[in-house]
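And now, chain A:
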Amino acid sequence: MKIKKTEIEDTFAEAFEMYGARVIITADTKQWARAAAASMTGFATSVIRCKLEAAVECEISEEDTPDGRPGISVLLFTMSSKTIAGQLIDRIGQCVMTCPTTACYNGLDSDKTVSVGGKLRYFGDSYQISKVIDGRKLWRIPVMEGEFLIDDRFGIQAAVGGGNLIIFGSSKNVALRASMAAAQAMREVHGVFLPFPQGLVRSGSKIGASYKNLIASTNDAYCPTLRSISKQTAIPEKVEAVYEIVADGLDEASIKEAMKRGIHAASEKGAMFITAGNYGGKLGKYHFHLHEIANN
Partner candidate 1 sequence: MTKEATQTDAQVKNKKPVSKKVDPYEGKNIKIVKDATCTFCGCVCDDMELTVDVDEHRILKAKKACVLGRAWFYEHKVDTRPGVLIDGKEATFQEGVEAAAQILIDAKFPTTYGMSDSTCESQRVTVEIMDTINGNIDTTTSVCHGPSGMAFQGVGESTATLGEVKNRADLVIYWGGNPAESHPRHFTRYAVTPKGMYIPNGKKDRTVVLVDVRRTPSTPVADIFMQVKPGKDFEVLWALRALVKGKKIANDIEKQTGVSREVLDDLVDRMKNCQFGVLFFGMGLTMTRGRHFNSGALLSLAADLNEFTHFVAKPVRGHGNVTGADNVVSWQTGYPFGVNFNRGYPRFNPGEFTTTDVLSRGEADAAMIIASDPASNFPKAAIEHMKKIPIISLDTKDTVTSSIAKVRFAVSTYGINTGGTVYRMDDVPITLRPAFESTYPGDQEVLEAIRDRVKKLLSGKKARVAA
Partner candidate 2 sequence: MSSELKIVNGRVYDPANNIDGKIQDIFIRDGKIVDSVSSSATKIDAHGMVVMPGAVDIHCHIAGAKVNLARKLQPEDHRLDVHPKTAHTRSGTGGVVPSTFATGYRYATMGYTTAMEAAVPPITARHTLEELDDTPVIDKGFYVLLGNNAFLLKLLKEGRKKEFKEAIAWWIDSVHAYTLKLVNVGADELWKGRKNANITNVNDNIDHYNITPTHVIESFIEAAHELGLPHPPHVHCNNLGHSGNISTTLDTMKAAQGRRVHMAHIQFHSFGGEVNKDAVSGVRSIIDYVNENENITTDVGQVMFGKATAMTADAPLAWMLRNVKMNKWINADTECESGCGIIPFTYQDHIYTHALQWAMGLELFLHSKDPWRVLLSTDHPNGGSFMSYPTLIKLLMDSAYRKEALSYVNQKAIDQTSLRELDREYTLSEIAIITRAGPARALGLKNKGHLGVGADADITIYTEEDDKEAMFNAPRYVIKDGVTVIKNHEFATDHKGKLLHTKPGYNADISQEIEPFFEDYYSVKFNNYAISEDYLHDHEVIPTHPKA
Partner candidate 3 sequence: MAETMILVPGRSQSQGTSLNEGKLEDEYKRVTSTAELNEKDMQRLKLKDGDKIKLKSDVGQTVVTCKGKKHEDLPLGMIFIPYGPPSSELMASDTAGTGMPLSKHMEVKVTKVK
Partner candidate 4 sequence: MSATHLKLHTAPEVPLETEVINPTVFANLSQSGIENLNVMHGNDKCHLGDFFKVTGKGASEIHIEGDLSGVKLIGAGMSEGKISVEGDVGMHLGVGMSGGEIIVNGNAGDWVGPEMSGGRIIIKKNAGHMIGSAYRGQSTGITGGEIFIHGNAKNEVGSAMRRGLIVVGGNAGDFTGVNMLAGTIIVLGELGIRTGAGMKRGSIVSLQDAPMLPSFDYSCTYHPLFLRLYFSRLRANGFKRKIQDQHITGKYKRYSGDGIELNRGEVLLFAG
C-alpha cells in the first residue's frame, strides 16, 4: 500500500514482552529534573548490551507531581521482571539520588511492585527515615544537601519492547527528516518511549554474525554500502539511507498508536519506503502489521 508517495511494505514489526517501570523525578527546577533523567536514561538504548531500555516519557507540570514541583516521567524496561529492580536501584541510586534537589516517585500503579527505596535506604546507613503517607511508604535518605525522598516500592508491569519502523529515504537528509518526524510523533503517545538517540537507530542489527559468540551484528540487508555485496540486501532502488525507530510501550495499544503516527508522519515527510523488522514471527509474541496499523 501507499500513503502519499510512500510505499508501506506488507509486513509486521515483531515485538516481545518486556517489563516496565515508570519513574517520576521531581526537582526544584525543570532543569535539574531533566539532568537526572538524562543521566538515568544514558546508556539505555538496547537490552542487548545495556541490560535496559529507557527514555524520558514526558515532562510533568507542577500541579501533577506528588510534591508540587516540576517533574519528568521516565520509562525503564528490561527483559525480565527479575532484573528490573536491580536496574532501578542502580540507576536511581547513581543518577537521581546524586542529582541536586531531586526526589523520585513511582509512576506506575500496579499490583506487582519491587523494592527500590527499600533497598536504597541502606545508603542512609541507619539514619534513613520511613514515612507512610496515605498508604504510600517513602524513604527519606539523608544526603549532603538535605534529604533524598524516594518511594519504597515501584510498580512494574509486563510491557512491549521492540515495536519498530524502518524508514528508507532517497538521501540521508530525506531519511533523517522523515524518521525524525516519525519519532517526534511516536513519542507523544502516552506510555511509549524510544530508547535510541533522538529515537533513531542507524545501526540496525540482525541476530547472530559470522563471528562466533557474537549475538548480533549489522543488518547488512539494509546497509546501502552493501547493496551489491550482501546476499540478503533489501534496499530498494534509489534508497541511499535507512533508519530504524524502536518503540517500547507499556502495552500493545500504545505501540500500535505510536507506529501509526510514525508511519503517517514519515510519509508526510517524504519517506520512500517503510518496513518493519521481524524474525519470521518466531521470537516475539506481538506482531504489528503495518498495513493494519496504518489503516486503523
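Candidate selection criterion: all candidates are chains of the complex that A comes from, given by their letters.
Keep in mind that, in the parts below, a residue touches a chain if its C-beta (ideal position, glycine included) is under 8 Å from a C-beta of that chain, and two chains touch if they have at least 3 such contacts; residues count from 1.
Treat the numbers as computed from the prediction; the structure is a model and nothing was measured.
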- Query: With chain A shown on its own, which candidate in 1, 2, 3 or 4 touches it within the complex?
  - Reply: 4
- Using the touch definition up top, name the residues of chain A that touch candidate 4 in the complex. 66-69, 103, 127, 129-134, 136, 138, 140, 146-147, 149
